[in-house]
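The complex appears here minus one protein chain, its other protein chains still in place.
Entry: chain A
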Amino acid sequence: MKPAPFGYHAPADVAEATALLSELGDDAKVLAGGQSLVPMMALRLARPEQVVDVNRVAGLGGVRRENGTLVVGATTRHVALERDPVVAAAVPLLARAAPYIGHFQIRNRGTLGGSLAHADAAAELPAVARALDAEFELAGPDGTRRVAAAAFFRTLFTTALEPDELLVAVRFPIWRPRSGFAVAEVARRHGDFALAGAVCGVQVDAGRISRVAIGLIGMGSVPLRAEAVERSLTGSEAAALDLDDVGAQAVAGTDPPSDVHAGTHYRAKVGAALVARALSTALKEADHG
């Protein structure tokens, strides 16, 4: 047995889960799909004294449309994001990002909420949530609060979740049909964390960009959104864009990490190229009428 000993709790509903988290405090860790936490426990990089397994919490999985948003339950597994036609129709970017996550065995187990709460800036789902300005629903002992993606991701592996709070659902805005979406990333092997990547959504009216979202994967300590570029693109003619220039602007001012696989400068160059590629693909898909 490789992980250190821990006490195990499997609450049946959200109230029981938050009561447990509140009682156990800093000693407790929430276990969802376990595809990041359990490896960390096996390597003893994480040694929680108490584990609160949310897999049996009622009502935490599944997707539904509600007031122009797609509400995705926290324990919805990646495989559902990949295959559920409701997800593909409402938030295509989620369905297209999902196949990039690990391998199919990982996606059978890993969850949306787990990935977002783990908050790895090199992962796909945090970038999608940030780009689309998703809203996070956090349940605590005193009720539920909602936090925007920009405020949820604080810094490396750190979120706005308090120790007694549970991420219960994430609300993704549903864009109008005929928008274009794309994911582009470079990884050393398929299924590895990306060296760099970009996710993109775009809407075009009468040849001009009317709405655009650009998220960056692995380009900083949190998932980033190229907001200045989005503002400058809005209203401009889609056919006249210099995409290489847009890519360069999107990564300007970022400080991507450096490791044995890629240095900061290389990651920025790749990131710029991937923004151009994702935007180009999304523009092709979008109806320009």
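The definition used in the following text is that a residue touches a chain if its C-beta (ideal position, glycine included) is under 8 Å from a C-beta of that chain, and two chains touch if they have at least 3 such contacts; residues count from 1.
Definition applied: contacts and distances are computed from a predicted model.
Look at the chain that isn't drawn here: its UniProt entry, checked against "V-type ATP synthase alpha chain", "ABC-2 type transporter transmembrane domain-containing protein", "Cell division protein FtsW" or "2Fe-2S iron-sulfur cluster binding domain-containing protein", names it "2Fe-2S iron-sulfur cluster binding domain-containing protein". Screening A:N55, A:T144, A:S221 or A:T254 for touch with the missing chain picks out A:N55. Seen from chain A, the chain kept out of the figure touches residues 1-12, 16, 20, 34-35, 38-39, 41-43, 49-51, 53, 55-56, 79, 102-106, 108-109, 189-191.
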